[in-house]
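Removed: one protein chain of the complex. Kept in place: all other protein chains.
Labels for the chains are A and B, by order of writing; each one numbers its residues from 1.
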Amino acid sequence: MFRFIAGKVFQTLFVLFLVSVASFTLLKLAPGDPIEIALGNEYSEEAHQDMLAELGLDRPVVEQYVTWLADFVRGDWGTSYTARADIFTYAFVEALPVTLTLAVFALGLAILIGVPLGVLSAVKKDTLWDAGSAAFALTGTAFPSFFLGIVLIWVFGVKFAMFPVMGFVAPWEDFWGGLYHMVLPAFTLSTYFMAMIVRLTRANLVEALESPYIAAARARGEPGWRVVWVHGVRNILMPLVTIIGLQLGVLLQGAVLTETVFSLPGAGQMITNAVLNREYGIVQAGIMMTATLFVLVNLAVDLAYPILDPRLRPSR
Amino acid sequence: MTLLDGATPAPATVPPVRRRRRLTMFVRRPFFTLALLVAAGFVVSAAFAPVFAPWDPTYQDIGAMMAPPATAGHLLGTDSYGQDILSRILFGARYALGIGLGAVAIGALGGLVLGMAAGLAGGRTEWVLMRIVDSILALPSLILAVAFIAILGQGVDKVIYAVGVALIGPFARTVRADVMQVRAQLFVEAAGLMGLAWLTVVWRHILPNVVYPLAVQVTIRISEAILVSSSLSFLGIGVTPPTPDWGLMISEGRAFVSFAPWMAGMPGAALAILLIALSIVGDGIREEFDPKMQRGGS
Partner (left out) sequence: MTEVDHRKILAERLAAKLGRRTVLKGMAASAGMAAAGGLLMPKGARAQQSGHLRVAALNHIDTLDPHFTGFLSAIQVINNIHNGLLKITYDGEAVRFEPDLAETWDLIDDKTHVFKLREGVMFHDGTPCDAEAVKASLLRVKEGEPTSPHAWKLELLDTIEILDPLTVRLTFSTPYAFFPVAMTGSTGRAGTIVSPAAVEKYGTDYGRNPVGTGPFKFVSWRENDRIELEANPDYFEEGLPKLERVTFVIMNEPSSAVAAMFAGQIDAMTDCPYQLVPQITANPRTELYGDVEGNYTYVAMNTRRAPFDDINLRRAVAAAIDRETLLKQAYFGNAIQAYSPISPPMTDFYDPEIAASGRGQHFDLTKAKEWRAKAANQGEITVNYMMSETSGPTGTRIAQGVAPMLAQIGIKANLELIEAANWVKRRNSGDFDMFDFLWSADLDPDETLYPEFKTGGAWNFPGWESAKFDDLCKQAQVILDVEERRKLYYEAEDILMDEAPIAIVAHIKVYKVLAANVEGFQYVPADLLNLHTVSLA
């Protein structure tokens, strides 16, 4: 067991190392530097060179990377170049919780709507109900989320004035306020997952409902709802857990757009802006956070398999 | 399961699938047939856009800026430059399909090579290759695409490369999982024992078993590629205007949603119809041809 855990930890660290090298290299290959952007209309070559030297951006790239890595592992995430924001505070304390909240609400909403729709589809297979929920699910994935978000803002935020259209309220400070502010963004982000869950649920349930043990349960005279919701739905747990792990990246990239449209100060917007502004430190911190999250969630998924499905034992 | 074939370990038992006669597939699946026709319609309009389009897609009619749909001469209205939206949508089918297919081709090929190599190599090489795949997966594909655009510059071809590279990770993972499964199966071992050359085993037994699930993934990933490319336009770094690209049209039109919703709505609807058609076609093909299902049946 110790060997297994040590192996996983080593594997995780190695992946994070690769990711950090890759993102640093990519960003350094991109033309432009943060000072040139920050100087805006006050550009002059002297001020530019002066600031570069001040921030150590004139040193060799490898040296910059090694310095960054050494600082990072010691917990010093640095500051942004012009605004001098403390990156740890910005990325970890402020931005990450926003994105996580958004992701959790979106996933919750997707499950809350997706699973019942999928069940409905499966139980009423090949009827209008089935076609209807399939259409609903498909339509959700067919629009770019920024477009969906803007349409929702104008319809439900302005025209009917039902929901707030911007801003983040921390649900751990004001749960209902937070929930209220999350309705539109979470729905926007959830559509992709909702569609997946509907189809996943339907496919697995249709299969399960034809299996002998369901027939047995029916034969025992268990009520229909119990057969479906207890014996049937158990079958979709594993695939559900798997997509949450694997599609985390999709969730994060959807978050970039959703956060911009709804003015949520989250990590998705943070990383994208930082890439565009060449804020190397913020990009590194952001990528490290999301990559760690991704690796950890997938690790958790791996570990959860044997619990959800006794037929599978942990693989190395 | 639909959107993530091969991503999960295959269940130990595969449900029996009744063999059906192929010829009646179109009859048995009316939605599939309809979707196939719609998708074919998009291909035709892409191919013959110059014939169908009433206007040059980049002609700016300054006298008819922001004309609503059903204006004389502009069936679907015009955009903020006075460009005819119908013509742009017809030409746009070229870019949508081009970006979708191109990016997926790059992603699938890259994923196939990387995934096969990882799945077959074994030992340390496999471990390192898998960690590379893991790290590509750990970088969100949109952010990866943004970084590639920053390096490569912009334009339709660059968007295809950027989105394609970002898709390598998911494909590689799928392929590798399939390779692992196939490798573990008896017939491969038997083939090895029979003294068949290694390459022959790969060619005859592994590749076919990997390519089918891959082909199924393709239809789903085409949608993703098109959506990522439109997201790049939203961030202001996608396809170069005034290219009649749907993603760009939606992105430009979003600033006018409150009073001229057709500007983004029309290309949005075109995109939605295509993506829905593609995913129905994808499902149909998978259910009919997936070798995993067939293996269980035969």
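Convention: a residue touches a chain if its C-beta (ideal position, glycine included) is under 8 Å from a C-beta of that chain, and two chains touch if they have at least 3 such contacts.
Every value quoted in this text rests on a predicted model; they were computed, and no experiment measured them.
Colleague: Out of A:18, A:107 or A:150, point to the residue that touches the absent chain in the complete complex.
Modeller: A:150
Colleague: Where does chain B touch the missing chain, residue by residue?
Modeller: 58, 60, 62, 65, 80-82, 149-150, 153-155, 236-242, 254-259
Colleague: In the full complex, which residues of chain A touch the absent chain?
Modeller: 30-33, 36-47, 50-51, 53-54, 79-80, 82-85, 90, 94-95, 150, 153-154, 157-158, 161, 164-168, 260-263, 265, 269-270, 273, 276-278
The rule we apply is simple: only the chains that are shown with their structure count from here on.
Colleague: Per the centroid of Cα atoms for each chain, what is the distance between chain A and chain B, given in Å?
Modeller: Each chain's C-alpha centroid was found; their separation is 21 Å.
Colleague: If we count contacts the way the header does, which residues on chain B are in touch with chain A in the complex?
Modeller: Result: residues 1-4, 7-9, 12, 15, 31, 131-132, 134-135, 137-144, 146-148, 150-151, 173, 223-224, 227-228, 230-231, 234-235, 237, 247, 250-251, 254, 257-258, 261, 264, 268, 271-273, 275-276, 279-280 of chain B touch chain A.
Colleague: Mind listing the chain A positions that touch chain B in their complex?
Modeller: Going through chain A, the ones touching chain B are 11, 14-15, 18-19, 22-23, 26-27, 29-31, 131, 135, 138-139, 141-147, 150-151, 154, 158, 195-196, 199-200, 203-204, 207, 210-211, 238-239, 242-243, 246-247, 249-250, 252-253, 256-257, 260, 268, 271-272, 275-276, 287, 290-291, 294-295, 305, 311-312.
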